[in-house]
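One structure follows; several queries about it will come next.
Only a portion of the chains appears, each positioned as in the full assembly.
Note that the chains take the letters A, B and C in the order they are written out, and that residue 1 is the start of every chain.
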Amino acid sequence: MLGLSLFEFENNSDWNEAGPDSVRKANHILYKYGVVDGFGHVSVRCHDNDQTFWLSRNVAPSLVAVEDIIRHDLRGEAYEGTDRKLYLERYIHAAIYKNRPDVVAIVHSHSQTIVPFGISQDHSLKAVWHMAGFLGQQVPVFDMAIHYGDCTDLLITDMKMASVMASELGLGSVILMRGHGATIVGSSLPQAVYRAIYTELNARIQLQANTLGAIKEMSAGESEASVSRISPQIKRAWDLWCEEIAS
Amino acid sequence: MLGLSLFEFENNSDWNEAGPDSVRKANHILYKYGVVDGFGHVSVRCHDNDQTFWLSRNVAPSLVAVEDIIRHDLRGEAYEGTDRKLYLERYIHAAIYKNRPDVVAIVHSHSQTIVPFGISQDHSLKAVWHMAGFLGQQVPVFDMAIHYGDCTDLLITDMKMASVMASELGLGSVILMRGHGATIVGSSLPQAVYRAIYTELNARIQLQANTLGAIKEMSAGESEASVSRISPQIKRAWDLWCEEIAS
Amino acid sequence: MLGLSLFEFENNSDWNEAGPDSVRKANHILYKYGVVDGFGHVSVRCHDNDQTFWLSRNVAPSLVAVEDIIRHDLRGEAYEGTDRKLYLERYIHAAIYKNRPDVVAIVHSHSQTIVPFGISQDHSLKAVWHMAGFLGQQVPVFDMAIHYGDCTDLLITDMKMASVMASELGLGSVILMRGHGATIVGSSLPQAVYRAIYTELNARIQLQANTLGAIKEMSAGESEASVSRISPQIKRAWDLWCEEIAS
């Protein structure tokens, strides 16, 4: 099943030991590619303590510096305490890391073309392009109104709500949030960043194709096979992105 | 009701004392984000005299310098007189400041994806995304032709016309003008700038979602709740934008 | 009637005496704003001899330098002869200058969103936005196939074809060419450049609005009134554009 088969990357100590500086890079890459703007965040599970994860304090992604990265625990709080302001939706990260031992990195964004699929009543986001097989047959949409009524602020701001969303994500790679954005997981930081960027690109392709009428989406088998095929190629893109934000 | 509840920002003397330099910054930010091009303008109510407001002379937004900012009165004229050319539509600002004591800043723009919603007969702009709850259930469209017949130039060039538009804005945050653009208000300059940028983004999302068929828009309760939630986060974006235009 | 009333600009000797350096600037501006890419061209009637016009040799617009600008005559040839390669479609300029004494500048482009309106069988490009009233009620489409059968290369490469197109342009501001692009005229170089840019922007707005269903376009009276109103404001944009390409 898609999403289950999180691909084992080539051994790469940088990747397995992604820490605050990698999170800084990931923030800047996601900003450059329009996945986040002044809002959105990305985290990685700490390799020295898998009950904690690295996530920035509450600051715009493109301004994140190494010293902004704070170790959070699986209750979504600063591991060693802090007087700095934290992201409102840090609980999303905590709940998924708790629920999914296989997940090593998480991106939460409001990526432009993803949001339309979160409010459409007629079309679901799905894998239509070999670069985004990880989306599978249908990306689920988490709708706050179903669980909490129609007067919420559409944000996930405590562990309870986050756990509900994490269980709707299940073993998938991506979950949309109605009227809000998306949360994307990976088995490494580069993979999560790759998936965030290519979810947006797949969404653009699907949206355009839908204006042309009926489409032929990928089959379940094609999605799974292409994830296996493309995953080892992600390093090529990650190397490019790191070089781009360095210059 | 949405629009009424203009959120009380964190105390921030810079914000409460926004003057000519902040207006310069706002102009440059709005240009960078494509809300204005060679046309469009932004003003802030003077904190030392709330019967006056700061607005640039007639010049392209990205070229606005501190010395271009002129104090205008609530009749829409230069407070101390001037021989410089003023914006044709400065009356929009004057009439709204007069009518809405709660309004501290105003953006007038022709922002690309907003205009389609001002001419569409089938779809209204509305809040579909938690970042733009301030749009509420339906953004009104001011149509000059209804008030002045079908031979106007679609611009608001005196206080009379401006007052009619201001009364159609009512207690809302945004009003579209058919075949023209939009006017957006806020309880601070950063909030008005934020709203101008996110009105455009919400419009892009809604436009794309509409090409997919039926959509689930935000409820009235969700709009109101998300405004309260997001407003205190605006500083994060404003800080980013100020840094971007400085470098 | 729209198109007839080419607006008399404020006296501005630079504008009335636009020569090779202004043509260079116009090329660079049109490239920056995506109206031309490696192809497309812009000319201005010579103020010292209105039977001639300035147009670059055959080179990409963004590379045009002052020394590339060649004086052409109204037969579309180099006035003083040249061994340099000329644009294939220079006859478009010659024929319009011959037919329209009021025209002082001409842009020929393949501007992205204009082309769809040249091949659509269901929608015509028209003024829907006060910045583009000069488009009037319906922009004509010149279709080579109607005049020359269905095996042409869709280019206008001699004076005969150019004259046919010039007569279909009539007294209008813009004419589309099916499967090709558009030709836009103005009573000054800045006005022609302005019109080329805002034709593209109006097209984007109309295209988006059309995906939403029925639209309310501008009336004939609104188009005419807005041209009169906006024309004196063009200098503001031109000054911005010149500054942008200088830096």
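Definition applied: contacts are C-beta pairs under 8 Å (C-beta built on N, C-alpha and C of every residue); 3 or more make two chains touch, one makes a residue touch a chain.
Just so we're clear, the structure is a prediction, and the values are computed from it rather than from any experiment.
Peer 1: Since all chains share one sequence and 3 are shown, how many copies form the whole assembly?
Peer 2: 4
As a convention for this text, only the chains that are shown with their structure count from here on.
Peer 1: What graph shape do the protein chains here make by touch: line, ring, star, complete or other?
Peer 2: line
Peer 1: Any idea how many Å lie between the Cα centroids of chain B and chain C?
Peer 2: So the centroids are 33 Å from each other.
Peer 1: Which positions in chain A touch two or more other chains at once?
Peer 2: Residues 211 of chain A touch two or more partner chains.
Peer 1: Which residues of chain A touch chain B in the complex?
Peer 2: Contacts found on chain A: 37-39, 58-60, 62-63, 88, 110, 112-113, 115-117, 119-123, 143, 145, 149-155, 178-180, 207, 210-211.
Peer 1: In their complex, what parts of chain C are in touch with chain B?
Peer 2: My answer: residues 128-131, 133, 201, 204-206, 208-209, 211-219, 221-222, 224-226, 228-230, 233, 236-237, 239-241, 243.
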